[in-house]
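What you see is the complex with one protein chain gone and the rest in place.
Chains here go by letter, A and B, matching the order in which they are written, and residues are numbered from 1 within each.
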Amino acid sequence: MNTTSLSALEIARRVRAGELSALQVLEEHLAQVAAVDGIPGQLDPPALDAREEQKVHAFIQVTAELARQQAEQVEAKVARGEDPGPLAGVPVSIKDIFCVQGTTTTAGSRILYNFRPPYTATTVERLEQAGALILGKTNLDEFTYGSSSESSAFQPHPNNPWNTQHVTGGSSGGSAAAVAARETPLSLGTDTGGSIRQPSAFCGVVGLKPTYGRTSRYGLIAFGSSLDCPGPLARNVSDAALMLQVLAGADPKDSTSATQPVPDYLAALAEGVRGLRIGISPDYDHIAYPDTETGEMGIQAIQPEMNQAVREVAQVLASLGAEIVENVPMPNARHGIPTYFVISRVEAASNLHRFDGVKYGYRTQKPVHDLTELYRVTRAEGFGLQPKLRILMGMYVSAAAHSAHYYQKALRVRSLIRADFEQAFDPTGPYRLDALLTPTTPTTAFRRKEVLGDSVLMQYSDQMTVGANHAGIPAISIPAGLDPQGLPIGVQFFGNDFCEDLILRVAYAYEQATELAAWRHVVPQALRAAEVK
Amino acid sequence: MLPEKITREMFDKLVSLAALELDEEESEYLRTELNHQLAAVKELSEIPIDEDVQPSLHGIDCQGNPPRPDEWQPFPDPDAILALAPERERRYFVVPEIAQLSEEGQ
Partner (left out) sequence: MTQYEIVVGLETHIQLNTETKIFCSCKADSWGAEPNTNICPVCSGLPGVLPVLNAEAVQKAALLAAAMHAEINPISYFDRKNYFYPDLPKGYQITQFDEPIGKGGYLDVHMPDGSTRRVHIHKLHLEEDAGKTKIEAGRRLVDFNRCGVPLVEMVTEPELHSGEEAAQYLTELRQLLRWIGVSEADMERGHLRCDANVSIREAGSTVLNTKTEIKNMNSIESIRQAITLEAQRQIAAVEAGERVESYTLDWDADTGTLRKMRSKETEADYRYFREPDLLPVKLSEEEIKYIKSIFVEPGEVTPPQPSHDLKSKDISFGVSISKPTLTQIESPYNRKMRFIAEYQLSTYDADILTSERSLSDYFEEAVRLSSAAPKTVSNWMMNDLLRLMNDLGKSASELRLRPTDLAEIIGLVESGKISPATGKALLKKVEESGQKPAEIVAAEGLGLIGDEDALRSQIAAVLSESPNEVASFRAGKESLLGWFVGQVMRRTGGKADPKRTRELLLEMLKK
């Protein structure tokens, strides 16, 4: 049996027991990459033929040598009878927003095309220490700005393995695609407005955004510093739990990282949902969408399969003994995207100030007369449209004359969004939820280029996910079926602060109860095309 | 009274402050998108909000780590940082001079 069809848990178990060689695991996964991925994302790609169009293109860089060294170390430890770690021999891909010494870290941008960081992100270090094999850096929206991974400066951008004419979602699109296409069982992504959960939903995999601060941001190239969360993508819930266990915990290099104790995420996984209270909110069965000329907000229906999936998941959980609590009000959900437009852009614009061609990365080759021109031309040439858009928006809404109106107000609306969740989870409140169940996205994966030019429409893809980023709470997206086009549908569970174990447990119960569902055994198009067993 | 839309003039100024420069096509596209986004955030100003609602800097009540002890821990490889420089001389990062100052001088 090819190890690409094994779960991470199973690979680790067998490697640790000496039943499976880490090097074999590595070679089989590299072969999978070679079979399905096609050419990696690059700055000056060649024209693509029809065959390449069917490829996944999850990666910017495959780090085979690095992974081989790691596999050898795992083997050596196993041979010596030493503990090789909980992820021994498990191939992991890393979103190219994480600094990893020994690789280039591009953030999907020309401005960092040659950046080789002299340090490694804490989350990646922990994976390495756990015995994981770092297989490569996955493609993403440039600087994580986007919900389709199309905006990367490294093309071709990733394609959805279920239908390569459709997007993976973003910004952790390469990560979601790599997992869905069995290139790695695990991937490390980031979630700022939904960037783990939305592509996970589009690609039919499990994606978890932990509580803010649960995983360290050290080494993660920042987008929205008060919103960014590193987290796992996996093909099943227990793998996600296993990876979270390795990642979670305080880091002295990150002042905002949480010192709350880390529970055992695997231990309680199978405890079931009997007696748990799972809420459903009418504010999450549609989206509030603005008229982009007048700003007038209107209601827009979401794809009907999404609400249907929520119903079906609720039914399954109810049959397992959970209590479904209907009509949980989340009145401030509708403000999620406007608030996000302001807060994330202010932080992003500031975080991008340091990319100026002085210290590292891209510097323009054109002759310049002075420093100001150096800054302008370098940034103009180095940044794509999405970073430029975020910089301009961020600067506008934080300008002294506008700050109170936009930025300060948005920070206060954020409190309102948080208050909705606090009320929902309050153990002495009216709802006393253990989890809140919603669709993950308003639609399934849209077609390539369909949304890219419309920045508002693109952002609204995150309307259901963004609330967790504002409130700081954890949330998980899991597959819940396929739509009539055969594209994955995802549902989401929100949880209370640091209650990742609870939402993992709920997700696991649903997953186990539907193990035999037909849709779980459909093979994604890209895998069929490659005819890999 | 805040402007309803960003004019071309305001936009160009913003671009300059952002240390960017854009061609005509990019400018028009980005300005349009910017105005769409401003329309989308317009509703924020209309949300009624109590005086005592505080701004949230991080959604959760971020306790985080305490400040660190004052102990020297040199970075093991400062040369690796210097090696990243697009232009360097001896041990310095090199940039062109700032126009304003070199012109005004005396």
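Operating definition for what follows: a residue touches a chain if its C-beta (ideal position, glycine included) is under 8 Å from a C-beta of that chain, and two chains touch if they have at least 3 such contacts.
Note that the coordinates shown come from a computational prediction; the quantities given were computed from them, not determined experimentally.
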Omitted-chain contact residue, chosen from A:98, A:362, A:446 or A:493: A:98
Per the touch definition above, residue among A:119, A:431 or A:519 touching the missing chain: A:119
Among A:162, A:202, A:383 or A:407, the residue in touch with the chain that has been omitted: A:407
Contact partner of the left-out chain, one of B:6, B:41 or B:95: B:95
Of B:9, B:52 or B:70, the one touching the omitted chain in the full complex: B:70
Interface with the undisplayed chain - residues on chain B: 17, 19, 57-58, 62-75, 78, 81-82, 84, 89-98, 100-102, 104, 106
Chain not shown, touching residues in chain A: 98-99, 105, 107, 112, 115, 117-119, 121, 217-222, 225-226, 252-256, 346-347, 349-350, 352-356, 358-360, 371-372, 375, 395, 398-400, 403, 407
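Note that in this section only the chains that are shown with their structure count from here on.
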Chain A and chain B: spacing of chain centres that average the CA atoms, whole Å: 24
Of chain B, residues touching chain A in the complex: 2, 6, 11, 14-15, 17-22, 26, 29-30, 33-45, 47, 49, 53-60, 62-65, 68, 77, 80-81, 84-87, 93, 95-99, 102
Contacting residues of chain A [partner chain B, same complex]: 115-116, 118, 211-213, 226, 250-252, 254-260, 290-295, 297, 335, 337-339, 341-342, 349, 356-363, 368-377, 379-380, 383, 385, 388-389, 391-393, 395-397, 401-402, 405-406, 408-418, 453-456, 459, 469-473, 497
